[in-house]
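I'd like to ask some things about the structure below.
Below, a portion of the complex is reproduced, with chain positions unchanged.
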Amino acid sequence: MVAKVGIGIVGGGYMGKAHAVAMSAVGAVFNTNLRPSLEMVCATSKASAERYRVAYGFHRATHDWRVLVNDPSVEAVVIASPQETHLEIAEAAMRLGKPVLCEKPLGASIEDGARMVELAETHGVANMVGFNYIRTPASQFARKLIADGEIGDVTWFRGEHTEDFLADPETPANWRTTGQANGTMGDLAPHMVNAALALIGPIDRLIAEVETVHSTRPGGDVTNDDHGQFMCRFENGAMGQLYFSRVAHGRKMGYAYEITGTKGAIRFDQEDQNAIWVYRSHGDEATRGFVKVLTGPAHPDYLPFCQGPGHGTGYQDQIIIEARDFLLAIETGQPVWPTFRDGHDVNRVIAAAMQSSRDKMWKNVSHF
Amino acid sequence: MVAKVGIGIVGGGYMGKAHAVAMSAVGAVFNTNLRPSLEMVCATSKASAERYRVAYGFHRATHDWRVLVNDPSVEAVVIASPQETHLEIAEAAMRLGKPVLCEKPLGASIEDGARMVELAETHGVANMVGFNYIRTPASQFARKLIADGEIGDVTWFRGEHTEDFLADPETPANWRTTGQANGTMGDLAPHMVNAALALIGPIDRLIAEVETVHSTRPGGDVTNDDHGQFMCRFENGAMGQLYFSRVAHGRKMGYAYEITGTKGAIRFDQEDQNAIWVYRSHGDEATRGFVKVLTGPAHPDYLPFCQGPGHGTGYQDQIIIEARDFLLAIETGQPVWPTFRDGHDVNRVIAAAMQSSRDKMWKNVSHF
């Protein structure tokens, strides 16, 4: 039986919209048991909140997230506002027993995130973090291939999340250029760290280097990092290399990884998110090579979007898959991967990296 | 001001679902003036119609399309049922002055299509055909580049629509393997012919060859074509070459074109629908080559889906763009490209090709 569930979304910007669209579409796409009703949207001003209400089709609007969280029609909360707001909104919602889907990163600091995990676990409330890129059929399939042992034991992982929205030194300073949580390590790195943990497993230790490339810009100084890298060792013994940048000219959606195992390899680049390259070390040498597999009905969560292979899913579809999982979390009352704890585990890796960059030494992630 | 519009969809299969999802999402994506309300869905049986109603979130269901068309809450009709049904459903809707979005191809025959154009024009009702692939930001951009003269005068066009869903000779005969409108020329070719006409302009003459590769399959004989090709001359003088196949092993979404002009060239392959390759014949030879452009906010209809370039749109998003245009057609009462006439122009090219293949002679499209 299909039932309604009232959704409140805090934030109507980039991600607030994405979640609103996803909540509108998810029922028809996945034939979910719960069907979202867009109850209330919240933004910083009355005017903007009202604008979002109309644009996205919410019933009501507010500029005070407390109103949203407390409203009885709002049965579950999506937090799509800046990292500084994540903790208190999540706390309020969870104290009321309302499930929370919080955008990445989990809070504005590792302390925020730790607190959010604690609250979620204390209150036993469904919780999830918005790591959307790992939801593509391609990356879900990569996880499955590895888990099934198709490429053997993983020996090597290379990951990057690179974009170029601040590559031009003449781009003026803005809110993204201050505050650690808005820097590359705070903002972009979590996606790929999440991928690394999901694909390979926990990181044991790492050594990092993080820096600001353009320390001043028209309009002010830049106080957070432009790019960062780390080398690491996973608990399962694999070695790894990661890189994150917002100044990587030419890279628009450089969420990419290469994984080598003892029996094969996988390569993926989100700029062509509908293909995944798989190499297997058996068969005739003369016809061996990386297979360019186009995602299709044979891959996770593809078929609900289209019956034809290679027809392609896109960014918005990742958010729809996320919404499906969040509805499941609401329905069952259970946390769904990636939970706040998963988000916090990402934060711990980032914290270890920031500390390593300052100390110029290897750090054990378990100390964070 | 935002207003509701009642939508009825005939068909709940592959495309019926795609349109239902699109109608659910389009308002939030494009902030449209009209907001679709999913009033009624129709399918061949009561049970399936009811199943679709629940799955996609329609208010009511019927197994008689006349009920749907005549229902006063249904203000506009989407036809997503087989080609044989297009004409009579469209006719009934248009007689009531209800706008119609009809899936491709326009009717089961050129006669059907001609009649649909006549009816649409007589009744002055908004009408549109579902050529979705041309709606990608990439292909819209290609049209714009050519229209703006960026590659000069077009001298050459190569297009294909190739898939492999019937490439395996052991795939049993099914409804797709009988009926001309369900063959490759009837079913797949229209998409790429539409692209050719949109990108380059009308075709003057052509010579074609069409055939069935696997004439028997488990379960019966195949009575329509597996693949076909034609050479053509466009009215503007460009030469062209097209190919269509449902037996093209390895091709999953082979909607691809290459266009050469006197000042540059464009290449596109829908299997990587978020990239378009552009060559321009100026600048330093040492750094000249095809540019792999990733679609982004700088390209048509991308930004409403995502603020980040390279983040990608997918198949479903094409249908959402289509829905936006259909809402515009409803709102203004005007036909929106591609109209029934555009669909009929595609049918005329296909008819000329079929005749050419039989006669083994060049055919002027104007005779069809």
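By written order: A and B. Residues from 1 in each chain.
Going forward, a residue touches a chain if its C-beta (ideal position, glycine included) is under 8 Å from a C-beta of that chain, and two chains touch if they have at least 3 such contacts.
Keep in mind it's a predicted model, so treat the numbers as computed, not measured.
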| item | value |
| --- | --- |
| Homomeric complex, total chain copies (2 given) | 4 |
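What we mean here is this: only the chains that are shown with their structure count from here on.
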| item | value |
| --- | --- |
| Chain A-chain B separation of Cα centroids, rounded to whole Å | 34 |
| Chain A residues touching chain B - in the complex, by the definition given at the top | 2, 14, 17-18, 20-21, 24-25, 27-29, 31, 35, 54-57, 163, 165, 251-253, 270-275, 294, 296, 305-317 |
